[in-house]
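All protein chains of the complex are present and in place, except for one that has been dropped.
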Amino acid sequence: MSDDIKTYFNGLLEKVSGLHVIQITDRDGVPLLRVGQEKNVDFALMPSFIPTFTTACDQASKLGLGRNKTIISMYSNYQVVQMNKLPLILTFVGAENCNTGHILALEQQVDGYLEDIKQAVTESQTHA
Amino acid sequence: MEYVHSVWNYIASVCSCLHCAEDVGAQNIEPNERTHLLVDPVNHSPALRRSNSDGLSNDYSHSLPKKDDQTALSRLVQNTAINMINVGAMDCHSLEHQEYTDRIKTYSQRLHELWNNVQHPNITRKGLLKDVPSHQFYITKPIYAKDTLQMKLFIEKALIGVNQIQIDHKEAVVVPFQIP
């Protein structure tokens, strides 16, 4: 089963040209799943990068525009798209000219797969 | 003390009308940045730490007359602190290395269990033209000249439209903060 999920995310990686890494972590940056060829994109996968997103997301939700869902960060060589799927954080790292709209469109597709992974992170799972 | 009370009254009035009701409801339903992750009682998850309002309410607890009032007020202060945009408090927390590796282990173990037990419903491979009943029909479709013409005109006009996009600001772009 875990192979299926990996294959699925690897497929997504191939669909979007210029996308280097997809990573699923918990809120504090502890990785649950990572696919993709590592191309010096460690900066975005460092344990401190994702908690910072969580905090930024939390603060951005207070601006009166509703809950913050996605943060897109453009760097000179990379772009990082992070999605708030609490308790999970979905991180996409791609080239600067990568199709951001396509990455955003993946959101609905992966939702079904994330439901399973969420169970591993939440409290209720251990009681069940 | 009088000053503290007046501050609290002010916070209470702001907080109760804006946030409290909505916040209590929202926190119960969907997971947010502060909901617990694992049941582990020694959870060092940095996001779980409340802001410094805890300390504040404890310091002034002796000045408060009733227990009920005290809890209500400290909750107000806490909620206000939660709802306040505080970039200064965004210091970078990171997990202890030990907990980090522990959690990786826990998660991979759980995922392994989950994926062995749960049969995933979504795995249906969709192929090109597989969901189309009569693909021969579509293969013989021509490309209409009026479609391409319409598209050409659309793109040309849209390019002009996009190039005309500019921000016409009505107020000052840089606003000085009123710091005394």
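So that you can tell them apart, the chains are marked A and B in the order they are listed, and the count of residues begins at 1 in each.
Everything below uses one rule, namely that contacts are C-beta pairs under 8 Å (C-beta built on N, C-alpha and C of every residue); 3 or more make two chains touch, one makes a residue touch a chain.
Rule of thumb we're sticking to: contacts and distances are computed from a predicted model.
Candidate names were "Pescadillo homolog", "small monomeric GTPase", "Late endosomal/lysosomal adaptor and MAPK and MTOR activator 5" or "ESCRT-II subunit protein", and the UniProt protein name of the unshown chain is "Late endosomal/lysosomal adaptor and MAPK and MTOR activator 5". Put simply, the hidden chain is in touch with A, B once you look at the whole complex. Mapped onto chain A, the interface with the missing chain covers residues 15-17, 97, 99-105, 108. Although one chain is hidden here, its contacts on chain B can still be listed: residues 132, 138, 141-148, 150-152, 154-155, 157-162, 164-168.
Please note the rule applied: only the chains that are shown with their structure count from here on.
Distance between chain A and chain B, defined via averaged C-alpha coordinates, is recorded as 14 Å. The residues of chain A lying in touch with chain B in their complex are 1-2, 4-5, 8, 26-33, 47-48, 51-52, 54-59, 62-63, 86-87, 112-113, 116-117, 119-123, 125-127.
Residues 30-33, 35-39, 45-47, 83-87, 90, 92-95, 100, 103-104, 107-108, 110-112, 114-116, 118-123 of chain B are the ones touching chain A in the complex.
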